[in-house]
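For this depiction, one protein chain was excluded, whereas all remaining protein chains were kept in their positions.
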Amino acid sequence: MSVSAETSSPAALAVAPQASPRKQERLKRGLRKLVRSKTGLIGAVLLLLIVGVALFAPWIAPHSPGKTNVSVKLLPPMWMSEGTAMYPLGTDNLGRDLLSRLVYGSRVSLIVGLCSVALSGLIGLVLGLLSGFYGGWIDHLIMRVVDAFLAIPTILFMLLIMSILGPGLGTLIFVIGITGWVSYARMVRSEVLSIRERDYVRSSRAVGARNLRILFVHILPNVFSSFIVISTLNVAGVIISEASLSFMGLGIQPPDVSWGGMLSEGRQYLATSWWVATFPGIAITITVLAIIFLGDWLRDTLDPKLK
Amino acid sequence: MGKYIYRTVLQIVPVLFIISLIVFILVHVTGDPVNLMLPDTATPEEREILTAALGLDQPLYIQYGLYMKNLLSGDFGTSFRYNESALPIVLERLPASFELAGAAMLIAVVLAVPLGILSAVKRNSLLDLILSSISVLGKAMPNFWVGIMLILLFSVSLGMLPVSGRGTLQHLVLPAITLGTGVSVEMMRLIRSSMLEILGQDYIRTARSKGLWETVVINKHALRNALIPVVTITALQLTNLVSGALVTETVFAWPGMGQLLVQAVYTHDMAIVQAAVFVIALMVIFVNLASDIVYGLLDPRIKYR
Partner (left out) sequence: MKFFIKANAVVLILTLILAGCGGKEAGSGAAPGGSNSTNGEPAGEKTLTIAQGNDIMGFDIHNHSNTPTEAVHINLFEYLVKKDKDMNRVPGLALSWEKLDDLTWRFQLRDDVKFHNGDPFTSADVKYTLDRVRADKTLVDNSAYKLIESVNIIDDHTVDIVTSVPDPILLNRLSRLGSGVLPSKYIEENGFDYFLKNPIGTGPYKFSNWIRDDRIELVKNSDYYGDEPKWDKLVFRAIPEDSTRVAEVLTGNVDIAMNIPPEDMERIESNDTTHTIQFASQRVMNLIVRHTEGRVTADPKVREAIDLAIDKQALVDGIVEGAGVVTRTGVGPGNFGAQPDLYEAALYDPEKAKQLLAEAGYPDGLTLTLSSPTGRYMKDKDIAQAIAANLEEVGIKVNLEILEWSKFSEKNKSNSFDELYLFGNGNSMFDAYLPLSNNSAQNVVGSIDYNNPRVEELLSLAEKNLNEPEREQQLQEVQNILAEDRPRIYLFQTKSNYGVNDRIEYQPRLDEMFIADEILLK
């Protein structure tokens, strides 16, 4: 447990101290690498596309995502013999347009992903800073809390809290927020520890710089890259966990549309109407693929050890 | 080494205490189980009697004191659903869960280790891209989806394997594949990264520059070192395995701890929930501790403070 910080356990792998903050130079190099790295480029383009869809959902979606019409239920996609261009990807068991639901579902996926990462990032940052700066019993306490959280699978937390508070968008963000901070806290702490020992921090201490200044000038810019890498993986994880929660009846509920919820409901129709579950499955796969490709590229670019 | 173990074990005590606090908070802010247990026609009086019988009318700090006292004697309370002591019910599920988890882990390791290494060695090749894509695909497919597809294919269409339940070796195949592939994709990515790190290290470069055959470099130098983090990576997958088991056991009607927990959450059966969470947390802690120790034994470079 305590050795894992020193050994190259995966949590430590993502933590990459970055010393030279020559941003301009780094950005250019990064972009050049992005174009050269095919997967990174694919990821970036796909993700931009998804963000675009989420932003312009009302203009893209041909129907309202919640509009039910039982008389057209379970229509196949338009390229199949019974399909119609009215419903390009077909309809679900309540006659709702699958394409429109997918389009609106992208919003929920992104909102949950971004908000929960922001929340857990914030908690992790604060606790990691406290732990790293003050050390002593505060550090010990926070690290033991981290160990405790690591010992309980996140999905269990989600399951319990969703069943207590009632499933919903806000609850989901809250749960992921208060369980996901652990990896950020660890990362920030080890960053603080390594930076604290470096000469320039020592010298700025010596000239009387405040802790807050050290935080903004030296620490935040340095943890930023690791933060991004961990976050991309977390966003992907959140989208998938939501699907599992939906399976257990505790995911995001109507009228909110989530891909996980669509996939989970569609499982009833796998043998009879394949399209209901297949399209949300493809949407999740593409998004996760894009995020992970992008995350890999970010890690490769930002982490000097892996050049 | 002995001192290190001693100190780590000492650290486990506060961790367990914090876990007990988390579990208490989670479980005792849950909705009123009395409402779930009584029929709609129950009178307020009947409700009160049951509340008192379950000790739910005491103030929270007294409930906590009682909870800790019982916890220390291994008593997690009485399951509302089964009306029996909770811990034995949880422990009774361990063999089924271990059977499934063990088989799944075997499949995961057998898939992830060679493919992860291959992916790292052939980094940025077409093969790497394909393997990465497959692993993302695997990650993006939730367990329930994989499980149902496997049932449809191997049981319903081909009639090769039984659908669900626990019994013979054949019953184990589909759930173990479902759970194992889910875990293996994560493992594969981690092994790829740790292998990449090793391949980038100086002694490998030196070996390469000496003109050694690539195979020799990989087999003799990189592999041996790459296998060490595999121990840690495998241990870290335990929480993933538990998460996957919640869903997989439900799909395959597998009578393990995962299904027990899901059902307990549905019925707000607090005693079972806290006993199960505790047992899981203990297992995670001890497996990680064991992996740390094994790691230390395998890699002489690690020095324990």
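Note that the chains take the letters A and B in the order they are written out, and that residue 1 is the start of every chain.
Going forward, a residue touches a chain if its C-beta (ideal position, glycine included) is under 8 Å from a C-beta of that chain, and two chains touch if they have at least 3 such contacts.
Keep in mind that what you see is a predicted model, and the values were worked out from it rather than measured.
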| item | value |
| --- | --- |
| Residue in contact with the excluded chain [from B:18, B:50, B:86 or B:289] | B:50 |
| Residue among B:70, B:206 or B:263 that touches the chain left out of view | B:263 |
| Touch criterion as defined above, residue of A:76, A:90, A:124 or A:167 at the omitted chain | A:167 |
| Option touching the unshown chain, where B:12, B:71 or B:89 are the choices | B:89 |
| Touch list for subunit B against the chain that is not drawn | 31-32, 35-43, 45-46, 49-50, 53, 81-84, 89, 92-93, 107, 110-111, 113-114, 117-118, 144, 148, 151-152, 154-156, 158-170, 173, 215, 219, 223, 250-255, 259-260, 263, 265-268 |
| Absent chain, residues of subunit A that touch it | 66-71, 73, 93-94, 162-164, 166-167, 249-250, 253-255, 267-273 |
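Here, only the chains that are shown with their structure count from here on.
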| item | value |
| --- | --- |
| Subunit A-subunit B separation of Cα centroids, rounded to whole Å | 21 |
| Parts of subunit A lying in touch with subunit B, wherever the complex brings them together | 1-4, 6-10, 13, 37-39, 140-141, 144-145, 147-157, 159-161, 163-164, 236, 240, 243-244, 247-248, 260, 263-264, 267, 270-271, 277, 281, 284-285, 287-289, 292-293, 296, 305-307 |
| Subunit A-touching residues of subunit B, taken from the complex the two chains share | 4, 8, 11-12, 14-16, 18-19, 22, 26-27, 29-31, 124, 129, 132-133, 136-137, 139-145, 148-149, 152, 156, 190, 193-194, 196-197, 200, 229, 232-233, 236, 239-240, 242-243, 246-247, 250, 261-262, 265-266, 268, 273, 277, 280-282, 284-285, 288-289, 292, 295-296, 299, 302, 304 |
